[in-house]
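In what follows, a structure is listed as structure tokens, so that the remarks can point back to it.
Only one protein chain is missing from this complex, and each of the others stays in its spot.
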Amino acid sequence: MNLEKENKFAKQINETFHSAVVKVQRERRIIVELRSDLIPPFLSFAKEYLSFIHMAHYSCVDWLEENKFELVFMLWSYEEDVMLIVKTKIDREKPEFVTIKHLWPQAETYEREIHEMYGVDFKGNDRLGEFILEDWDDLPPMRRDFDTVKYAGEHYFTRPGREDAQDVRETIARHSGEEIPDFAKKYSIRRDEE
Amino acid sequence: MEINWLKVLGILITPVIAFIVGVTYGGLTRIITARIQNRFGPPVTQNFWDIVKLYSKKTNIQHGVMQHLAPVFAITASITTLYFVPVIRESTVFTNLSFQGDLIFLLYIMVFGSLGMALGVGQSGNPNGAIGVSRGLSQMVGYEIPFVLAIVAIMIQFKTTNLNDLIAMQNNFNHWIIFQSPFAFLAAILAFLGMMGYAPFDVVVAPAEIASGPPSEFGGKYLGLMMTSRSIFTFAKLTLFTDIFLGGAGDFVTLVIKTFALYMIPVLTGIVNPRFRTEQSIRFFWAWPTVFGILAVLIVVW
Amino acid sequence: MINDKYANKIVDIIQNFARKSSLWVVAYGTGCGAIEIPPTMTSRYDAERFGIRGSATPRQADVLLITGYLSTKTLKRVIRTYEQMQDPKYVIGFGSCTINGGMYWDSYNTIKALDQYLPVDVFINGCMPRPEAVISGFIKLQELIKEGKANGAQKYKENLEWYRENQRKVIKNWKMPDYNW
Amino acid sequence: MNLTPVQFVAIPLFAAFLIPIVAKISKEAVKYIPGIVFLYLAYVAFTLFPKALEKPIVEIIAGFKPPFGIVLYFGPTAAFLVSMVMVVGFVIWLYSFKFIIREPSEKYYMLFMMLITGATGIMLTGDVFNLFVFFEITAIAAYSLTAFLRDKDGAEAAFKYLLIGSFSSTFFLLAIALIYSNTHTLNMADLAVKMQNVDVTTKLFILILFISGLGIESELFPLNGWAPDAYSQAPTPVAAVFAGIVVKASLYALLRLVFLMFNWSEVFYLLLVLGVITMLVGEMSAMRQHQIKRMLAFSSIGQMGLIVIAFSIATVPSLQAGFFQMVNHVLIKSLLFFSAGYLVFHSGSKDISALDGLGKEKPITSFFFAFGALAILGLPPFSGFWGKMFILMAAGNSHLLLVVVLILISGIIEAVYYLRVISRLYFYKETTKEVRRTPVSGLVAMGILTVLIIILGLYPNTILAYLKPAANDLLHRTEYINAVLGQIHL
Partner (left out) sequence: MFSISGIFITTFVSGLVAFLLHHSVPKIRDWFSIVIMGVIVYAVWELPVKANLLSFKLANYNLVFGNTEYGRLFALIVAVLGFFAILYSKDFMEGKPRLGYFYMAFFFSIGGMFGIVYSQDLISLFFFWEIMTWSSFLLVIYCCKEAQKIGLKYFVFSAIGAYSIMTAMVVLYSSIGSLQFADVFAGFGKMDFWSQLLVVVLLLMGFGVKSATMPLHVWAPGAYRITPSSFTAIFSGALSKMGIFGIGLTLFKIASATGFYPWVQEILAWIGALTALFATFYAVFATDAKTLLAYSSIGQLGYIVTGLAIGTPLSIAAALFLTVMHAIFKGMLFLATGAVYYRTGTTDMTKVSGLIRKMPYTFLTALFGIITVSGVPPLAGFSGKWMLYESLIQSNHYFLVVVIFFSSTAAFLYLYRYIFSLFLGQEEKETENVKEVPWLMRIPMLLLALATLVFGVAPGLLLHPVSAAMKYLGDFGVTYQTSVLFNEWGNKVDMLTVANTIGVVFIIVTIIITIKGYRSTRYVTTKDIHTSGEVPTENENLTYAVDFYKPFERALGSVLKASVDKIYNATGRILEQSFDYLRYVYTGNGQTYAMYVVLFLTILVVFSELIFGIKL
């Protein structure tokens, strides 16, 4: 496996951002973990100096146990055909971040989605309003502490006869013999057990 | 004044006949379309039942008096056009009022309905309707040039503007204007494609993009009346074209054959064609059809 | 005009027949089930045989086809569309999702039972139902119409309060014009 | 007292000397003297006019008969011009009555009277050297009046005027010297006869000197460099005097001399060309002026060009048209200068842009300006219409279609810049300021002009009857010669 260009990038990143944890995952995949306040300069650096001109994706992961949100940026370099995955963790209690729409205009839409689904507040983005959900007044639905079954049960009329419906994770777990972590059980209790 | 009861009869039954023929043609069109698309298709009476259903709707809504009157405008234009077109040659019953008008008059009275419709559509407040009207009017400007060229060519060739005179001149098969002035026929029939609004010139109603355009706010009896009007108007237009180019008809069988043959031209074109954008269709009309029209005029002049 | 009982009956029969043989479906694909409509309409199954035809606007349409799951956001539009249709009008619930939520039983954003919100004349089961099933659903509807039993609109009008209450429960920001007929 | 033409020269001159003396007694009384003079002289002029129409009045000064003595020739032309001067002089006096308040008015009136003396002298005299003298009187009075406000700009303008004017005097004097050395006479009628014997080249040189010298005062391009400055820097009534009297008088002198002595078609052709160029240059330059008085000055130049064109066509209708246009120009341009004077005075700036919204603030004055502007564009029913029309018809009759077109083009240019000013006055700014009044005398002066313009516009026949003899008088030199010299041979 030839990781020459990936390593080169890793070296370059390390030289400029000493605190960055760079990991070459495999061919064409570099993962960088960084402090959240260094993200804007880093993205700018990646775009201007490392030729990662395309922001392919921008998402959020809820690390409930660590009480953190992880923002994930995926950048692509057309010159070297390398994907750079930038991760950073921000506080979950009061999730705040700065907008990067000045670097990639399409980031605005991603930020709106993340805002709606996780409640992350992006400073500088003035379009963080209603996006996909209409008139949503509960917890942001993609947070893991949001109980969707409970919500659906409270808000929608449920026709009887669906008592055997169950969480798909449970079914998978049963079939594969995998153990469900404790925290997950909290959110996937079968209706009849409750 | 002595009342000619035969004429009164003609005035009463001509629209009815036109309606029946028009509706049947509509049904046949759907069947033919279906067959070409490898389908079975609805029954012939489908259009008729559609219209009956629309009339028997229990609620009807309108956005104002112009929308209320719009189908009236349309059907008035259709019936008036029909009255001023000689349906059957030398028949007391079916010439109606055709001796009072001429070709240019017919061109204008035909617009009357569209104008009224457009006003009604405007009042409905639906932007799709207005967009449709905008497209329709633009397209009309497109096909009007070849059509007028053709009509002018015919008028100067036969030195008359009266339809009855034109029919009288085409008493023989080889005197038909389609043979005497083929370019005029070409220009006119291409314009006719646009006039009928079948594909590729159906951007006006384009159901998928502007929700059927002009009639998008019409339902119930209004839509029913519009469809009735369209049936009559189709028949009137076909009769007019038959009268101009195919020497009219001496009896109903001939009339049905000739009009149906003419009608198949836009229908068959429509089935196999995609849709032009407005500017494309305008450009289309201003290209070959116009050239044919100019040729027709030039040939006559020389 | 004519108050004769038999005459009225004849008129009713003719009208019902016309309604039955001309069903215009408003083209509103709410969910994934809408993908079954093209094969139903085109040459393989050719629904036009039964006078079923697409219609671009609710003003002209007779049948509202709810093709699958219905998120609350869409529900608002569907209600609006339904109310804009002209009486007589029919609703067909299409697919499991309209019956009991289907695979979206626990979704925070989809309704689970359509008939709580709109008067459904015919349900078609399946996830998703095949064109044959769709056509059979339509034929069922036609039978109902012919017998004069497809009176969902009537039901809706009479029980408007109840429907409204249910609708309002789901749609929080209720800003809809009045339903005035 | 017997009414004789000599009074036209004598009385203003006398008044000019009287004014400083009276001023010692009462400053107020001084103001009324010119008015009285003008009224009286106007009366004289109108009384003598019919007589002059019948037969030109030739008055011999100091007993020597022509060609040896000094004669005053009061023919139809002179009668017409003098009447015009008197009327306009009166109106200007009326206007100055309140306008000249800051400066010693007796000096102003004295110079004004001097100027009138010179101007009438030019129009009346039958002697070339006297012509020069009167010319100089006029010019000197004009120089001093230009600098009357005693500010820097005025002084500069006056100096330029003086500089160019001295060229004019020099050329004129040189020409007279040449004439005298060749013909040994200075009487114009006599000259007209004797010049025929003079060598052609000398004659030509004399002509060139005359055209250059008198062309300066009559604002021919390119000799009119002094005009814009003088007009715009002199006090407003003085500008009206320039436009109405000085320039007209010197044009008359030029024309009289040309018609008498140099009756060649080439001369008229040259004058025509000069007229056209003057007109076009004047109007085009006026178009881009930022100061209203400068604009009016250039417009004046343009109008002079038009008048020169009319005269240089040299037919009876054209001369008639020229005279008519002269009257028009005097009336209208005075009106424009008068109203512009008050507008400038109240806006506090000479710029056109400062006039925004003055129409509300000074409604009557602005109205007069607008009226004058419409009139000078040659719009009916104002007098300008007929003037332009006559000139065009005359030009057409002489088959000068190009000239017609050029006149009309200049008319369009004129319209553009005048209408811009009107727009600014009324429509650019809505002011809510109080109406500021113009002194009554000024309004009366402008009112008189307005009424005259309308009368002439609606009924041009009023003066048209007098113009034909005037035209004939100027055009046909034999009559002049006979009138002056005939007395000897009788």
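Each chain carries a letter (A, B, C and D) given by its place in the written order, and its residues are counted from 1.
Criterion: a residue touches a chain if its C-beta (ideal position, glycine included) is under 8 Å from a C-beta of that chain, and two chains touch if they have at least 3 such contacts.
On a predicted model such as this, the values are computed, not experimentally measured, just so you know.
The shown chains contacted by the absent chain are B, C, D, with contact judged over the whole complex. Across D:12, D:228 or D:469, the residue that sits in touch with the chain not pictured is D:228.
Although one chain is not drawn, the whole complex shows that of D:267, D:319 or D:448 it is D:267 that touches it. Among B:23, B:140, B:196 or B:236, only B:140 touches the chain left out of the display.
In the complete assembly, the contact with the undisplayed chain comes from B:152, out of B:21, B:152, B:186 or B:244. The residue from B:102, B:202 or B:243 that touches the chain not shown here is B:102.
Although one chain is not shown, part of subunit C still touches it, namely residues 28, 57-59, 76-81, 84, 87, 175-177, 180-181.
Residues 159-160, 163-164, 167, 171, 200-201, 204-205, 207-209, 211-212, 215-216, 222-223, 225-226, 228-229, 264, 266-267, 270, 281, 284-285, 287-289, 374, 378-381, 385-386, 389-390, 392-393, 395-397, 399, 401, 404-405, 408-409, 411-413, 415-416, 419-420, 422-423, 426-430, 459-461, 464 are the ones on subunit D that touch the missing chain. The missing chain lies against subunit B, touching residues 55, 57-66, 68-69, 71-73, 75-76, 79-80, 83-84, 97, 100-102, 104-105, 108-109, 111-112, 115, 118-119, 122-128, 130-131, 133-135, 137-138, 140-142, 144-145, 148-149, 152-153, 155-156, 159-162, 165, 211, 216-217, 220-222, 225, 277-279, 282-283, 286, 293-294, 297, 301.
Note that in this section only the chains that are shown with their structure count from here on.
Think of the whole protein's Cα atoms as having one middle point; the chain whose own Cα middle lies nearest to it is B. Our note on geometry: subunit C versus subunit D, Cα centroid distance of 96 Å, whole angstroms. Chain centres here are Cα means. That of subunit A falls 93 Å from that of subunit D. Looking at subunit B, one finds that none of its residues touch two or more other chains.
Residue ranges of subunit A in contact with subunit C, taken from their complex: 132-135, 137-138, 141, 146, 148-149, 151-152, 155-159, 161-162, 165, 167. Interface of subunit C with subunit A (complex): residues 72-73, 76, 99-101, 105-113, 116, 166, 169-173. Residue ranges of subunit C in contact with subunit B, taken from their complex: 14-15, 17-19, 21-22, 27, 42-43, 46, 48-51, 54-57, 59-60, 62, 85-88, 181.
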